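A single protein chain has been omitted from the complex, and every remaining protein chain is retained in its original position.
We just call them A, B and C in the order they show up, numbering each chain from 1.
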């Protein structure tokens, strides 16, 4: 007999997952849940139990398409299920606190999309719930996926190894252009009550977290300036006021003395997803642009001037973070793989009992920075401690 | 009741797939088979029935990991199964002909890795089998996956639309560096009897096919030069002679008058997967490098000189080939997605009865070029009709 | 007879030039004075009459080397000479006002290095003198040479033509690294009394002027943050305190609504002269980096998304600003040519009676911005009208 059935052999237990929300984030999370155990030696095989969504028919179609066994219109039902071990929250920010806290209290691990919440107050309650849950062995994580870009993990590694020396400059921008057209219609992302803020919370949150992650320092104070270029946009009920920022520029100081320059905008025509980070230290420098996510630029200041220069590291070597799981050098990864890495790390943490980051506390830290930027911007850019 | 089970509803029939080989190509094909119906409206839902491999234990482990229902050590068994509709061949080139012809004769669709075969003779027999099968509605495709890089499909579109005008130059290189270390051990890829040729067939085949695909022209003649830099390498049984080329450089003429320059090597230190293509026409030019696979560089010669220049198109817009299925602009794709696209196109062709390329005849065309390069190289680089 | 003597034939009158200062700026100005009439049809042939410097021997050697007919240790003597029509001031900022005002009052045209002065008060007196002189046909110009980079003149042209639409973002950095080494010795550039300020006035002044020049808008308010990373440096008399900023980060608003982000530093390890400017408007975007000074990146938002992208314009076409005077396309220019262009424009203005910019008033405008940044930085980054 030459054939044999495949089986899990009981070697890896299953971990039941329920996800709430099935738009862009839901689609990419689903792909990661489906793929993670194919490439990483995670301690659990995820079982995609049920998908939550507000509209029954759309949720059902999404569940089928994305590979979930069932769908539901009631997220509370998901939280209560015995066969669900983890809740993955992919909804807009205004529902994060309620769902996450309920899930944690029900003993479910939580993976929550960023920004953690729309306000500091909500975020604080979430952190408290996460800490209580943690004592019972329940995990939580906020989905700042850029922490799982191999090039940025490599960047952090080089910083940690001291290759940059004492850090002087952090330069971070997140540039998109999907709102550059003043005639583009209103969306929930432009309403303060749903989105919390505009470019600041949507994409500014990413560069705040990434900067703190890579540098290993916290932002201690900021001075902010925000602007809304297009004050109203067409909606089904006629022109509607835009109630969030269109862009946020801010300056920052870091806990160990570096000076930061940040900018988040969705009006940078021609820049599609230019999440950029540049660090300058006393011994070296780093530069990254997500549009070329497989590359990290490193300048080693210890190199003689004659042969010194920013080198383009193609971050696809087996020695690079996460890469051993994938393809040979030069066979590049894409956006979705940052989520696969994120979930692999979360599953590993749950299985091994080790810590995993970014925690809800990390999410709260970002929230504090966001709030300080907003307050500074309202107060004539006056510098504000975080 | 808020919950409902997911089901395929019988709307999309299943298509049983068996795959032979589970190394690098097997892993990436598996991911594509798992993912394709999640993102593309393909007419079939692939069912990953069985995986073939020579070693029972390794095949079983691979099947489990990659998501195949069963494994087998006998590819003939796969070909005979009733629940298998398609054979996906991911083995080295010396077994392609036998497996593919058997599968086609058994009425199975075939997806076959490149190069199509190790010799023109084998390739010709495969084409004959494919054509006979085609009359019975059985499909075959050779897996030149670079045809499914969105940037290269866009390149072809621009050529087809006449944006380049009359084509003068084709400049193609495929540069890797994994053999640059002269101490790296012997592998089957360096033995002529298994691999057919060295860099020429392994990666040169890709740029030949890609150049013919994008230009819409065939290569009509070549002049070649090959070299083996490291003549023997360590193996378990002591030093073993390398019997294939380490690099191949060749010049070509195209059917509509363009002149081509080609180079394939695995000794270009620092180049990881630099599959590059540049075209110059009377009206425009294009440039591509797989290491930055989400970018296509286009120079529009109709633009006034004052503002003319190569523009970096980030090929992630909804209007770009395949992109509507994926993420918002700037959220880049990776290597694996070229295979997802390939399989989506194959399933669509099978379901709709339309043609799909690259056919085995396309694979044979590449084989003819490879052979002509080899013959020319043996004959003092004398120009040789293809 | 086949030979004839060359002669100016009286067609172009001479214009006597005296220069004060012969360090870096003096060397590059000298090259421009020597070269300008060789490439541009300027209305005067400059005669390099006399070079001023504090040390007689060094000034004499410099004069010989740089091509000046004589040297002098007394700038007042230069100003009084009948055969001198123009005074070129290449000294540190603390002497600009005195020399420039004396020269203008003596009826000499003045070209003055940037920043115009070390304080707003000095700059205002210079502007007043320049305006009085202008009524008598005497010209003055501040040497913001980056206004004569062909790529930036092209940028301005595209902005003026409306190719960017309504401007939203200005992103400007000037990054150098020559102070990154904390052990590098003290220099006059780090003493407030001589240099006025640090990175802010030295290189920040350039990006302020360039941003206002290219956008055609003025900066109306700023919020600034400065830092001194290395508080003291070795000097001949032991450690000496650094009394200027090492870096300045600031945010700005422009007169027509754009938001600006600026950064000037000499601690950006690996960045040699990264004077960068990026503009995003409602219809297009531009990006420039002086390290690649022959390139301008333009994104035309009117282009269909399918083929849109930042294009690299190699600014060496005959249609490009100043380029007709030079070499065929692709035969690139260097730093020194920005000075040749500057002097060509100044001579042309003098000869034709037309206006020339940047005027001393432009220099004062920059001074106002510099002062506002400093004041804001001292006052907790509070936003400050310029």
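In this text, a residue touches a chain if its C-beta (ideal position, glycine included) is under 8 Å from a C-beta of that chain, and two chains touch if they have at least 3 such contacts.
Note that this is a predicted model, so its numbers are computed, not measured.
S.K.: Can you list the shown chains that the hidden chain touches?
M.R.: A, B, C
S.K.: From the listed residues B:43, B:92, B:301 or B:351, report the one that touches the chain absent from this view.
M.R.: Within the whole complex, the residue contacting the unshown chain is B:301.
S.K.: Pick out which of C:69, C:193, C:324 or C:357 touches the chain that's been left out of the picture.
M.R.: Of the listed residues, the one touching the omitted chain is C:69.
S.K.: Specify the residue from the set C:176, C:197, C:265 or C:285 that touches the hidden chain.
M.R.: C:176
S.K.: Which of A:20, A:126 or A:158 sits in contact with the chain that's absent?
M.R.: A:158
S.K.: Just one of C:15, C:28 or C:133 touches the chain that is missing; which is it?
M.R.: The single option touching the absent chain is C:28.
S.K.: Looking at the whole complex, which of C:38, C:354 or C:378 touches the chain that is not displayed?
M.R.: Missing-chain contact among the listed residues: C:38.
S.K.: If the missing chain were put back, which residues of chain C would it touch?
M.R.: 2-9, 24, 28, 30-31, 34-35, 37-38, 50, 56, 60, 63-74, 77, 176, 178, 271-274, 290-294, 314, 316, 327-337
S.K.: Tell me which stretches of chain B touch the chain missing from the display.
M.R.: Per the touch rule, chain B residues meeting the hidden chain are 168-169, 171, 173, 175, 177, 180-182, 223, 225, 227, 229, 247, 249-251, 253, 257, 259-261, 263, 265, 267-271, 280-285, 299, 301, 308-310, 376, 380-383.
S.K.: Tell me, which residues in chain A touch the chain that this view leaves out?
M.R.: 154, 158, 298-300, 304-314, 317-320
The rule is short, and it goes like this: only the chains that are shown with their structure count from here on.
S.K.: Compare the CA centroid of chain C with every other chain's and tell me the farthest one.
M.R.: B
S.K.: How would the chain B/chain C interface be labelled, same or different, where same requires over half of its residue numbers to be shared?
M.R.: Here the answer is same, because the shared fraction of interface numbers exceeds one half.
S.K.: How far is the middle of chain A from the middle of chain B, if each middle is the mean of its Cα atoms, in Å?
M.R.: 34
S.K.: Round to the nearest whole Å and give the separation of the Cα centres of chain A and chain C.
M.R.: 43
S.K.: Would you kindly tell me how far, in whole Å, the mean C-alpha position of chain C lies from that of chain B?
M.R.: Inter-chain centre distance comes to 54 Å.
S.K.: So which bits of chain A are touching at least two other chains?
M.R.: In chain A, 271 touch at least two other chains.
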